[in-house]
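Below is one structure, written out as structure tokens; the observations come after it.
Every protein chain of the complex appears in place save one, which is left out.
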Amino acid sequence: MVPPTGFTAQLTVFSAAAMAFLAVFALALSLAAGRLADRWTSELARSATVRISAPQGQIEAQTRAALGVLQTTPGIASVRVLDKDEQQALLTPWIGQGLPLDVLPLPQLIEVVGDETGYDSEGLRQRLAAEAPGARLDDHARWREPLVRAAGRLRDLGLLSILLITLTTAAMIVLAAHAALAANAQVIRVLRLIGAQDSFIVHAFVRRFTARAVAGATLGTGLGMLAVLLLPDAPETAGGLAAGIGFRGWGWLWPLAVPLLAGFVAFWATRLAALRSLKELS
Amino acid sequence: MVPPTGFTAQLTVFSAAAMAFLAVFALALSLAAGRLADRWTSELARSATVRISAPQGQIEAQTRAALGVLQTTPGIASVRVLDKDEQQALLTPWIGQGLPLDVLPLPQLIEVVGDETGYDSEGLRQRLAAEAPGARLDDHARWREPLVRAAGRLRDLGLLSILLITLTTAAMIVLAAHAALAANAQVIRVLRLIGAQDSFIVHAFVRRFTARAVAGATLGTGLGMLAVLLLPDAPETAGGLAAGIGFRGWGWLWPLAVPLLAGFVAFWATRLAALRSLKELS
Amino acid sequence: MIGLENVSYGYGDGELLSGITLDLSPGSFHFLTGPSGSGKTTFLKLCYMELVPTAGHVRAFGRDVREMDRDDIARARRRIGIVHQDCQFLDHLSIAENIALPLAVGGRAGPDDAENLDALLGWVGLGNRAGALPPELSGGERQRAALARAVIMSPDVILADEPTGNVDWEMSKRLLSLLAELNRMGKAILVATHDLNLIRAAKTKVNARVLRISDRRLQLAGADL
Partner (left out) sequence: MIGLENVSYGYGDGELLSGITLDLSPGSFHFLTGPSGSGKTTFLKLCYMELVPTAGHVRAFGRDVREMDRDDIARARRRIGIVHQDCQFLDHLSIAENIALPLAVGGRAGPDDAENLDALLGWVGLGNRAGALPPELSGGERQRAALARAVIMSPDVILADEPTGNVDWEMSKRLLSLLAELNRMGKAILVATHDLNLIRAAKTKVNARVLRISDRRLQLAGADL
């Protein structure tokens, strides 16, 4: 009963496809930003350094005390005391190689690696101060925070674009449904005049339209996923954001929500629009 | 002659507005990413360190030689020899405060700040090796590159979304024009039958449609710029991306291209669609 | 089966029809005449419930229209065959599909429909145009198709608005005899027309009453034809 083609039909399919495509991109961007934020947060949070500077005789005792504190702190995965060679390697850029480090009263460095949950660095600092007065925790917070904040904002922006694109898609599908129904006003009128019940007419349109929107959105999602897949793969280095664009594992299931959402919106938009234009006919 | 309202009219206005809104956002994102990449590139590229480690007696001579090289290298804005206090501050995290640095044969550090154009670090390295064998240039490349690459990719992604959104907008406007013309087939037929020339009919539609698309796009652009303006302002810290979202100075002129583009596309789309549907009538 | 009781109607500015009482009972045959713009189409719209009277009562198959919900109206319309003045079709379906549409809509499509449809198309002289789309038909062909669509469900009441306005005299007589036959089977028939020759021809075949809208009222026009 519903004309199978025409520009309004193409419009529905196309706008669903285009918006689905954009939504998949935004989704990929947002997921990548989320992962980046997580990575920066955890990687930077996980590696910290404790420096123990004390008179020569106390160093060993304080190191042991600090180790005790660190080992009983929840959220810390491993703790390692750096030996002289490692410390020397760290200092070389600053003081060159010709220096007799063995004879110097160098502080002792302890590398701390947190686990996923992370640890409470303020609490740790206080406990260290109590147990080993010469110990200083350097958790690189000054370096970490702006980066984490930036990645977080990027994720927020991704989510914001998803929200915008979703709203736009919905509005576009609603309007396309309205336009198509307006173009088919004659069909609705004739059907009503020859005794078709509202449910019959609404059903005919809703089925057609939902199918169109889902088909369009599926097409767009497919193309979007393909495009994301084909994005040139940057090496997995520290910068990491670009490398992270794309879906990972279960993340590939996310875009599949797009056609479902489009179908849902199309279903209700067509239903309400059809009922409304029917209400104008007796 | 052209019906002033109706869903296809609303559709044109709305899709132009929605796509303009998204385009402004993508533009803001892309400009921000571009600025970020520039900032990371230049800030990190600009600060480098030259370390001179040599037997105590040669340090001064080699420092002078290195300074000579640096001062004659194009692309370097300023060069500064760090004094003992500064070097001590840099070393403190690693060796604590109790160390008699005065008596140690510490290498000499020179801070190098490049200008906008940047310098050729490989060439500089070779000249330093020739003039001051004890000098090592550390231009932080290992740190800089991934960040610059990430920002660059972000900018590429922004441009890609702009491209996608522009294409989508164009296609959407084309389809909306087609749908509206199809809805007005009767109008076109009647006008043609009572002796209207093609140019008259095309003109009537083109004017109406271009106006609608421009109005919609202007609205969308305005709202988009407002939204970008209202984005919560992150502090201008190192992370910098989020802080950078938004337009700066002349950047505010960029989004104004969106309505122009929409009008251009609408003009041609309506013109071609109208001419095509007229060709079907004699 | 359709009864109007003291019905009035106006499109807003004053009354167009007022105080109209009429009963379309099984086996009755009415002609409705009146000058152009006097309200014939409006009257038919009241009968098939597209319009609700501003005063008075319209009853369809025993129920007051004001008390019927939308689905009741849809069901009642399946028992009324209507030929609209401007024939309304679905332009993307062939004429045969258009004529069979009431069957599809009423869920009554059956095995012997194809045969019925062919016979009906032959009767209205559209046998060789069955596959054409409505815009490809001539004005008269469309009117005949509209009549075919109106009778395919074998409705209890047939309302026809100028069904012969674009049809030549031979075809008019043929359509009239179709209506007369249906009338003899007990259907109530109401034909709005301004073609007095048609009314005269009908009087030789059926026992038709002629109604005339004049001065907003329905009058029986009898002997003067």
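Letters A, B and C mark the chains as written, and numbering starts fresh at 1 in each.
We take it that a residue touches a chain if its C-beta (ideal position, glycine included) is under 8 Å from a C-beta of that chain, and two chains touch if they have at least 3 such contacts.
On a predicted model such as this, the values are computed, not experimentally measured, just so you know.
Taking the full assembly into account, the omitted chain touches B, C. Across C:E115, C:E170 or C:D215, the residue that sits in touch with the chain not pictured is C:E170.
For chain C, the residues touching the chain absent from view are 11, 33-37, 40-41, 85-86, 125, 129, 136-141, 144, 161-162, 165-171, 194, 196-197.
The set of chain B residues touching the chain not shown comprises 1, 3-4, 186-187, 189-200, 278, 281-282.
In this section, only the chains that are shown with their structure count from here on.
Identification of common neighbours of chain A and chain C yields an empty set. Between the chains A-B lie more C-beta contact pairs than between any other two chains. Set against the C-alpha centre of chain B, every other chain centre is closer than that of C.
Centre-to-centre, using mean CA coordinates, chain A is 65 Å away from chain C.
Between chain B and chain C the centroid-to-centroid distance comes to 69 Å (mean Cα coordinates, whole Å).
Mean C-alpha positions place chain A and chain B at a centre distance of 21 Å.
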